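Right, chain A next:
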Amino acid sequence: MNPLVLIIVPLVGAGIAAVWPSNRTRPWLLPVFGLLHVVLAFLLFINSPVVAPGAWLGFDPLARAVLPAVSLLFLVCAAYGVSYLRIRSERPNRVFVALLLTILGLLSAGHQARHLGLLWIATEAVTLAAVPLLHFNGTPRAFEATWKYLLVGGTGIALSLLGSFCLGYASLHGGGKGDLTFAALTAQGAGLSRPWVLTAWVLLLVGYGTKMGLAPMHTWKPDAYGEAPSIVGAVLAGGVTTVAFTAILRVRAVIAAAGEGHIADRTLLVIGLFSMLVAALFLLGTRDFKRMLAYSSVEHMGILSIGAALGGAGVAAALFHVWSNGLTKGALFLSAGNIRRAAGSPSMDDVRGMSVLTPRSAAIFVTGMFAVTALPPFGPFFSELQVVRAALASGHGIATAMFLGCLLLAFFGLTRVVFGIVDGRPRPTTRRNAQRFVETAGVIVPPLVLLVLSLWLGLFTPTILREAWLAVVAQLFPTP
Partner candidate 1 sequence: MNFFLEIILRLSVWLLLAPLLPGIINKVKAWVAGRRGPPVLQLYYDLAKLWRKGVVLSTLASPGFVAGPAVAWVALTGAAMLMPLGPAGSALSFRGDVLLLIYLLALARFCTAWAAMETGSAFEGMGAAREVSYAVLAEAAIIAAVLSLSVQTDSVSLVTMLSPSTGAGAVLLAAGLFTVLLAENCRVPFDDPNTHLELTMIHEVMVLDHSGPPLAAILHGASVKLLLFAVLLVQAVLPMGELSSAAAAGTLVAGVLVVTVGVGMVESLMARLAFRRVPLLLTTAFLLCLFALLVAWKGGAS
Partner candidate 2 sequence: MTPGELLLLAAVSLVAGIVLGPWLSRIWLAFTLAGATAGLTAALSVLLGARDWEWRSAFSLGGEAVHLRLDGLSAMFLALLCVVGGAGAVYAREYWSEEHYRASAPRGRAWWSALLSSMGLVLLCANGLHFLIGWELFTVSAFFLVTLGRQRPEVRAAGRLYLLASHVGTVCLFAFFSTLAVRTGNWDLGPMREQAGLSPLFWIALAGFGVKAGVFPLHVWLPSAHANAPSHVSAIMSGVAIKMGIYGIVRFSGWLPVPAAAGWVVMGLGATSALLGIAFAFAQNDFKRLLAYCSVENIGVILIGGGGALLAVTHGDAPWGRLALAGALLHVWNHGAFKALLFFGAGSVLHATGTQEMSKLGGLWRTMPWTAGLFVVGSLAVSGLPPLNGFVSEWLVYLGLFDAVTSKGPAAWAATPAAIMLAMAGALAMASFAKAGAMIFLGTPRTQVAADAHESGMGMRGPMLALTGLCVMIGFAPILFWPMVSRAVESWRPAWTAVETPAPLATLGSVHVGLAILVMAAVAGLWRMAHVNGLRRGLTWDCGYATPLARMQYTSASFGGIVAGWFRWLLQPERKMRRPRGHFPAEAIRLEHIPETVLERIIGPISVTIIQVSTSVRRLQHGRLQFYILYVVAGLFALGAVVLLGAAQ
């Protein structure tokens, strides 16, 4: 089966959504195409075609190891989207639905891109497609968030383009024919010109790191996640950041082939730890539970890049973390969306006692918080444990200590906010607001499903998944 279907199908769906007449029934396109995409993705996952080395697009091991997670997350968010858009039925959702599906298609493209330029185009396109979604709420705050997202993200994307050029020139200078497929670049390996490669690495890391939301390029994240509808936040946190991460992985492989792997790993480790530290410090003080999710996501991006820096087992652990964190974080985003809608404010200054007003969402929120802070037996516990093991095995004692310290601080911060929101006696205004919000199955089941998935992922990680992750290690981190 041609992996292009993963890109085409959602785009077709987007087209249909764009012309679909009824505002009421249009949202159903989301789960329909999401389901289609999941089915296709898993069919490809089971028997994935061989990728021609020169191909620009392909369902290669990396895509195989990550794309299903994104597709799964999207499906659940889409299911949630139906009931979400029913609640928001006062707003036209044509653009919303169409662009969500477009994003799915572009994400599939980005994950499968095996060409530097193509990868860049896909990432940039996703960034742009997300813009209208961010100001779906149409409030001034939403515009401000979007503006910042666009300019910071745009700067990052510009830098990553520059980096791509540098890499291209490195190959050109090394006598390459200017073929920018990763396969070709890796093959050229040591032939690449060293100064250009290093410049390229810095630019690409900063560029894609901005998309990923690594500190100090994370500044757009709290605003965007705080103001966007929670479903968009979930898709951004679980999908877009993942594309950026896979991009960094692919580039790192080229750098390693050029013989600069150790430098790349050091930079990844540094920026990862720095992101975790910054995120933890912000979490200790933030008072807004949607921004809290953003900082927590920054922290987990740090974990991912640390995992990537460790190579081998670390990368496998990082890919595991992409799955576990994506799904768990999705549950958090969706339940936080419920609470936000019921409480009418995202700040713990005026939201209290949600365990009384929205018991189910609050329960999911608390459970998700514990899950995302590595409470066994949920997925993140296992993935983070693997990261720690990899770090210790490769002798990064101090890094591990810092890692654990940051996890501790983050836990302090998260519990502070979450229990501040859930516990206590609700204010009358909140009470009144919450009466308008009904915890229907449509808004409760999707996050619940995500939690269950994360639980299942932790306890019974399928062997085929482990193999998929190890295949990535074999492809991108060949042991000399």
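Operating definition for what follows: a residue touches a chain if its C-beta (ideal position, glycine included) is under 8 Å from a C-beta of that chain, and two chains touch if they have at least 3 such contacts; residues count from 1.
Behind the choice of candidates: all candidates are chains of the complex that A comes from, given by their letters.
Here the structure is a predicted model, which means the values were calculated and not measured.
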item: Numbered candidate touching chain A, per complex, among 1 or 2; value: 2
item: Candidate 2 partner contacts - residues on chain A that touch it in the complex; value: 147-148, 151-152, 155-156, 159, 194, 198, 201-203, 205-206, 209-210, 215-217, 219-220, 222-223, 260, 262-263, 266-267, 270-271, 278, 281-282, 284-286, 370, 375-377, 381-382, 385, 388-389, 392-393, 400-401, 404-405, 407-409, 411-412, 415-416, 419, 423-425, 458-461
